[in-house]
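Chains shown are a subset, placed as in the full complex.
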Amino acid sequence: MGGGAMTGSKAKLGNFFEDFAVGQVLQHATPRTIGPGDVALYMGLYGPRFAVQSSDAFAQAIGYPSAPVDDLLAFHTVFGKTVPDISLNAVANLGYAECRFLKPVYAGDTLIAASEVIGLRENANKTSGVVYVRTTGRNQHGERVLEYMRWVMVRKRDKASPAPTALVPDLAERVEPADLASAVPPLDLADYDFALAGSPYRWGDYAVGEKIDHVDAMTLEEAEHQIATRLYQNTAKVHFNLHEQAQGQFKRRLVYGGVVISLARALSFNGLANAFHVAAINGGRHVAPCFGGDTVYAWSEVLEKAELPGRSDIGALRTRLVAVKNRNCADFPLRNGKGDYEEGVILDLDCWLVLPR
Amino acid sequence: MGGGAMTGSKAKLGNFFEDFAVGQVLQHATPRTIGPGDVALYMGLYGPRFAVQSSDAFAQAIGYPSAPVDDLLAFHTVFGKTVPDISLNAVANLGYAECRFLKPVYAGDTLIAASEVIGLRENANKTSGVVYVRTTGRNQHGERVLEYMRWVMVRKRDKASPAPTALVPDLAERVEPADLASAVPPLDLADYDFALAGSPYRWGDYAVGEKIDHVDAMTLEEAEHQIATRLYQNTAKVHFNLHEQAQGQFKRRLVYGGVVISLARALSFNGLANAFHVAAINGGRHVAPCFGGDTVYAWSEVLEKAELPGRSDIGALRTRLVAVKNRNCADFPLRNGKGDYEEGVILDLDCWLVLPR
């Protein structure tokens, strides 16, 4: 056995901390046309029941040209493209902020993604550093469909490399209500059928502090999260390579955090049936890993309510969406007396949802 | 941890026996556009090979505008919508009758479902009762695409609730042949290519009493039945929640009965390749549960043959479709000497199939 000419030089091994510079823009491969097949697979993998995304007829009745694609399918598609360039050598995904959904995505749209490095800070141990990026997803017309900030801890190639000047960007605690409605056309609520949508509860029926146990749950299979994660062209090995993972800390493949988000969002239909649009993700923590065989439950808490400027048709709820594994959410598990996350909590997501008024 | 305002009040826990009244109409959520992605997933999950549903070119050659969606995909979609309202608190699914497929469903059609309560009868033990419904699926034009009667045993919320006046509807033993052809356009059989369809056998080639071992078999994985069942937006927990099921009678998730029907139907291609349309389900019993890891075989028996009024192009076969797990069907297993179903039988379905004459 042995090497060949230019062995291995053309396969990418991902960027290391030294490869990033503030102001650098990374154009990510691969453009991806989202089609009706992706919509069906998304349905089969998570089981969402929000009427606007499920039915062309329903969406058209209220003012969409056709059913928009699930917001999170668009998010995962854009996110997946960034993995080979941003997080292949990540030690940890540290957070998201200011994720805004700017334009609806329809079947047939092609998404591309680019990221700008907006901050860098080497860790004290000199073996890794934090990279901050602003990632933008655009459609085939060049329109921005979504945008988010993300920070990741990335390994250094060489401990001896000099540290860049530290720059930590200011990130908003939450997206402003004025920025939440751009992906929702003016709606004709006279034709919004609440019986078909599955619930009579509108924006006005929810109160700050209200908690909702979403009751239902899903046990996640390895084949399911792998199919989902490949659908997004996300190449992070930890999700796919049992042979390698079996030697690692968890001895198993890790479920992509976006799968947990989508599962919890789909479960949240039971109690938030009219919250048809995720308008923003203000922040999120993947509190603990999720594995094949885990059963995911979810609950929500209303954190804030906002009217949307110039919009009498819709309003926004800021909610905390919590996913929990292998225990139900009747007692709304979150943190214990010491302030630590309780056993079983796997996701704590802060988002803005849009509902009819 | 701890409660919140109006805790849990907006999540649905399903109806109990007391919540039903004869004459009541339940409009089910969520409208669902069936697209080409659903067609492909249906193919990937079951592997049907009937040419009319598999090929636009084949369907168009004989008189369809395009390949219609598999009849059972339409059935499962309509059925799935009824689960949150009808059977979330079911003790048992007791039966179906008079299921008729009335209009073809094409990719792009949106299906909605409503059920009318047509009968009620409390059980002697006062802890549950039988609910009879007529469920109708309609497309985006308001046309009925399918209809069926179903009866389910549903728990009472409170043993002390008064019993309703008992009403048990008359249900036909089988759909009349005159009612079987409405979903089949007039066919041009000159262009029905029997070689492409996979078999030379027409309606006239089958005899009452004939039994067909479909030979092939499929081992069912948890991921497969979960993806299928979510695709139909069916929310019955027994199919998805291992954490809860592990405490129950079977210690495992139960496969949705509709998955077994679709699998047996797909297997039945080998021997019934030209039976391209399920025109009616006269009745069916899920004799025993099916679990992930089970291998499903199937066989059919021709029970009756019927000409269809005004149709010289097609005829109907009434067949018993039997699904059996973990044993082959070379000896056509059904009932033992005592009249009980034999070990391994999981489905006994009485249906009308349409074939070219």
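Every chain is named by a letter (A and B) in the order it is written, and numbering of its residues begins at 1.
Here is the rule we go by: contacts are C-beta pairs under 8 Å (C-beta built on N, C-alpha and C of every residue); 3 or more make two chains touch, one makes a residue touch a chain.
Remember, predicted model here, so these are calculated numbers, not experimental data.
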{"item": "Overall number of sequence copies in the complex as this file defines it, 2 displayed", "value": "3"}
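Convention: only the chains that are shown with their structure count from here on.
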{"item": "Whole-Å gap between the CA centroids of subunit A and subunit B", "value": "35"}
{"item": "Complex contacts: residues of subunit B adjacent to subunit A", "value": "1-8, 10-13, 27, 29-33, 35-38, 40-41, 84, 107-108, 110, 112, 140, 221-224, 226-231, 233, 235, 237, 240-244, 253"}
{"item": "Sites on subunit A touched by subunit B in the complex", "value": "35-41, 43-47, 49-51, 54-58, 67, 107, 195-199, 201, 205-219, 221-224, 270-273, 293, 295, 301, 326-328, 330-335, 342"}
